[in-house]
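Report on one structure; see the data block that follows.
Every protein chain of the complex appears in place save one, which is left out.
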Amino acid sequence: MSELEVQATLSRGERSRSRGRRVTPFEVLAVVVALFLLVAGLLPGLLAPGDPLGIDPAAAFQPPSPAHWFGTDESGRDIWTRVVHGAGTSLVIGFAATAIGLGVGLVLGTIAGMLGPAVDFSVNRLLEVLFAFPGLLLALLFILIFGPGVWTATVAVGLSASPGYARIIRGQLLAVRRSSFVEAATVLGRTRRQLLLRHILPNTLAPLFVLGTLGVGQAIVWASALSYLGLGAQPPAAEWGAMLSAGRTYLTTAWWMSFFPGLVIVLTAVAATVLGRAIERRARYA
Amino acid sequence: MSAEPNTGDAPSAVARVLNLSVVFGGTPVVSGVSFDVSAGRCLALVGESGSGKSVTARSLLGLAGAGARVEADALAVAGSSVLGLSERAWRRRRGKDVGLVLQDALVSLDPLRPVGREVADSLRLHMPLDAVARQARVRELLAAVGLPDAGERMRQRSGELSGGQRQRALIAAAIALDPPLLIADEPTTALDVTVQAQILDLLENLKAAGTGILLISHDLAVVSRIADDIAVMAEGRIVESGPAVRVLAAPTHPITQRMLAAIPADKPRHTALAPTSTDTRVVGSGRNRSAIATTTNDSRGETGGAREVVLEARGLVKSFRRPGGGQFLAVDDVSFRLERGTTLGIVGESGSGKTTTARLALALTAPDAGEVRLLGHPFTGIPENERRALRPAIGAIYQDALGSFDPRFTVQDILLDAVTGGRRSGPAASARVRELLDAVALPATLLGRRPLSLSGGQRQRVGIARALAARPDVLVCDEPVSALDVTVQAQVLDLLDELQRERGLSLLFISHDLGVVQHMSDRVAVMQNGCIVETGEASAVFADPRHPYTAQLLAAVPLLPA
Partner (left out) sequence: MLVHSAGGLFVLWAVATLTFFAVRLIPGDPAQAVLGGPGSQASPEALAAVRAEYGFDQPLLVQYLRELGRLATGDLGRSYALNMDVAPLLLAQLGGTLLLALLALAVAWLLALALATWSTLGGKTAWAVGSGIEITAAALPHFWLATALIILFSTWLGVLPPISTPGPVGLVLPVLTLAVPLAGFLGQIMRESFQAALESPFVLSARARGEGELGIRFVHVLRHAALPAVNLSGWAFGSLISGAVVVETIFARPGLGRTLLNAVTLRDVPVVIGVVLIVALAYILMTLVTDLAGALLDPRGRTA
């Protein structure tokens, strides 16, 4: 889940060694990857004119070559084309799952942080229970109840990330509520409504943008893990996890079938992390 | 001994610095600094934040910082040069030839290790002692710095000791190998004044025993207690140096003069502490407070009745639960009256309950018993939405001005929000914002900035402007200048004084600093352990304290020699 990453972000707290606005090479790289994904997601034909599902048995199991940059699979489909065409699906899954996770987390976190100690206690116990579940099991059960597929996998990933988000939102909310600037606003005679809308919510929600950016990468990884286990997108769909899973059978003979889809997943996740960090740092020192 | 470099051979010099310069990435931080420290003498390097005094001192330890380029014609410690030493050679000298005492031992001693181990570190690194001998030596050292029950203390961590105890432990660690030179970098800052006095005594004893002390401080009054020589630093240079008596009594450089003038302790009420270009308002002459104050109130504890009581506390009690269980009585039966146009100073050491009193007065915390009345209306014991109507009458300024601003707001946002009461703004509001900026002497160019990018003094001015927006009758000032340099503190105090007289403000002025309270207050209340132990006219209380605790506090305040 994105819990760990999110938790890591929080524990890092207020410190960062590279202050200021200097753009690091990592960040440039991350932006390039993000742009590539965006183009691939919106206009895949621009980068790979071929048909991602087109079969050509004569060209099966070709290793990477100038004609097939990433090689071909068992049916002779070009893996580069499939990877490019899969970007859209993966991005939609990543963003949708993160939105669901943040949405549910926001509701849970807000009612815990705002509605008094009794509600807070109950929500906290609920979160504790959810944390004690292996993260994957939540997703697993959800998918089995509603049937495998891209959308159930997306919702499942979002739901299993939401306890982490809820916990963070609640903590942030409580910290902001207790902060001295909210007290100062109370002294100025602000109403509860004004406190909430002008100070507490904006300061709670601002960090969510960063969490969301980090979360998209993790969500893509987890959604492809589900596809890999055969619970998400189904072959022959051009989805990265499903492609990787299909390549598993031919690992010893055609390593490129699993290697390249996985590489793209890793690059996406790294880019999301680097971008999230960059935004966080700039927001902090703005 | 003088602070001038001694060109001849000076056998008693434990530190020699000749023409020292330190550059950080092209920016000179220290330039052309020269001084000697002799055995059994104390040289004080005095300056405000950013003057380069700490970097100068740390150059003597080879710890000026990462990326620092240190150059000097001579740099010697304990009789031998330390110029161009390798890191390994430096390590052999540190602790043995020079000891370092930093501010606030809570963080300057490893909070996760027993203090005994911290003290033993120097021994472990420099002397071939076995563990038993080391333990014995640590115990001796802790006893020598006046730590009671040394055997038990050495097993505790810095967080379990009181502020004074841990500062003593930190000194013990620094003198473990009896280094000829001890560098004390703001050793008493953040300590209560009574503890501060004890630590200064301890340093004095070390000096008498022959240790040369380089004392770094921002506080001339503290320095005056033990320094033999004083060097005043500003912008990386020594601007004035000489025997302490001469520098304090007859300062020649404007910076020294300004720093001395800014010390509020013995300056009469309503005298300006900071020079202003258009200064026509040096009002209070001599010992007199404003005329009205002297005519209406003359005996302690009595109110003439002519003045309206704007803020009143009656029998306030507040207790908190201790983390480990049990109750902790923070405020115990506190009563006071604040009259219109006057200042009531509340003074006390840390843990005396003064901040809780401020929070009770602002109705940020509900009292367990007692009540607060504002302009004659009950201010506590009513729901917040009823209290809100009264809120504009009372404003607050805080020690941590930065923390009291919404981090997303610019100066303009902060002031507009305060002016409009959080509602839509119009041109009238913008005009009022400029007016407020004028009142606190800030340029309008700051409007677009965020408080994070402002200086400490500017932040506090924004805080004052915000507090004034609703035209309050009462201002609660909780340690408003504690985080500021002395000259900036002087400007802020002058501003508060001026605003009080212009607008007839009543101030509840809370501080740990007796000098500041004395300068600002008409009446004063001394707090100890949650109780007000003494209250009365400021002049009377300070001239003739009735309560032993007040007397003790006053005796501990570092004062400049008359």
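Each chain carries a letter (A and B) given by its place in the written order, and its residues are counted from 1.
In this section, a contact is a pair of C-beta atoms (placed from the backbone, for glycine too) under 8 Å apart; a residue touches a chain by one contact, two chains touch by 3 or more.
From a predicted model like this one, the values you see are computed outputs, not experimental measurements.
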item	value
Absent-chain contact - pick from A:32, A:115, A:197 or A:266	A:266
Residue of A:39, A:92 or A:136 in touch with the missing chain, whole complex considered	A:136
For chain B, the residues touching the chain missing from this view	61, 63, 91-96, 98-100, 102-104, 107-113, 118, 121-122, 125-126, 157, 159, 170, 173-174, 176, 323-324
Touch residues of chain A, complete complex, unshown partner	1, 3-5, 7-8, 11-13, 15-17, 24, 26, 125, 128-129, 131-137, 140-141, 144-145, 217, 221, 224-225, 228-229, 241, 244, 247-248, 251-252, 255, 258-259, 262-263, 265-266, 269-270, 272-274, 277
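By definition in this document, only the chains that are shown with their structure count from here on.
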item	value
Complex interface listing, chain A residues touching chain B	179-181, 183-192, 194, 198-199, 202-203, 206, 286
Contact set on chain B toward chain A in their complex	362, 364, 384-385, 388, 391-392, 394-396, 398, 400, 403-408, 417-418, 421-422, 450, 466, 469-470
